[in-house]
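Note that one protein chain of the assembly has been removed; the remaining protein chains are unaltered in position.
Let's look at chain A:
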């Protein structure tokens, strides 16, 4: 992995969208091989403005407005990466990435392996993902399990503004392909952060809140929900820890197991459908590795096993504080 050069910007207050934009700008300044491409990333600056100003600053060769075709965008990025560039691809919305799945699964994920390391593909695939913004059909899918199930891909998702900047810089610098899932509903949340401050690398989970009773294991869009639930749980006598995985692949088993073993109780929280979801993998793994330390089964709080609902109903689907607290109550396991 190449070293990430962090520019000195100083402490600032900003949104996750601004942090991502700065990460792209800084990465393009630091490394001339970084090229951004996607539909609407140029003059418009992306529908979420994550690529705002990049074409003006770096030119249309470095930030390229492409024809509207996701397989073509990602397939073109494969060839660019084969020639030595570091493409950063924008998929406009989570469900719009599906036409590019074949390129992602059959080529991006496998090229290093099938060429015995001769053609690594340092591609970052940015995907605005998840619900909670009132998007209509095809604009709110939580698709992380598809990517996490495909060997050869890294799958990361930031839950804080600082992490959005740091993780994206790490993703672009990574010599492996990274699926970078951007929680849409966190785009506009402001926080104070310092781009020059180091963040944990890809593959390292971070304990966002210590606790003594149980741990909520989560990532991306569900992180603020879990932190809120942990605060609310105090009234019921629970002191909940919150572990932010940040990266599903690689999965930081060591940190997760350490926390779960010390507390004995864990709830995995994500908004994607539960069946065959990332939570199923995490719960199974924690149970296998920490069985004798568990005072209760590892529980899951997830979205329902339904196609993403219409916006008027999505609040019933997305795990909220109450549903998490309900699961925490069930951790008071009695035979």
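Just so it is clear, contacts are C-beta pairs under 8 Å (C-beta built on N, C-alpha and C of every residue); 3 or more make two chains touch, one makes a residue touch a chain; residues count from 1.
In this section, contacts and distances are computed from a predicted model.
Q: According to UniProt, what is the chain that's been left out of this complex called? Choose from "histidine kinase", "Raffinose/stachyose/melibiose transport system permease protein", "(Fe-S)-binding protein" or "Pyruvate dehydrogenase E1 component alpha subunit".
A: "Pyruvate dehydrogenase E1 component alpha subunit"
Q: Going by the contact rule already stated, which one of A:94, A:176 or A:244 would touch the omitted chain in the full complex?
A: Only one listed residue reaches the unshown chain, and that is A:176.
Q: Of the residues A:114, A:138 or A:315, I need the one that contacts the missing chain.
A: Residue touching the absent chain, from the options given: A:114.
Q: Can you work out which residue in A:48, A:96, A:251 or A:308 touches the chain that's missing from view?
A: Reading the full complex, the residue touching the unseen chain is A:251.
Q: Could you tell which one of A:103, A:160 or A:302 touches the chain left off the display?
A: Touching the chain that is not displayed is residue A:103.
Q: If the hidden chain were put back, which residues of chain A would touch it?
A: 1, 59-61, 64, 66-67, 69, 71-72, 74-85, 87, 99, 102-103, 106-107, 110-120, 151-152, 154, 174-176, 203, 249-251, 253-254
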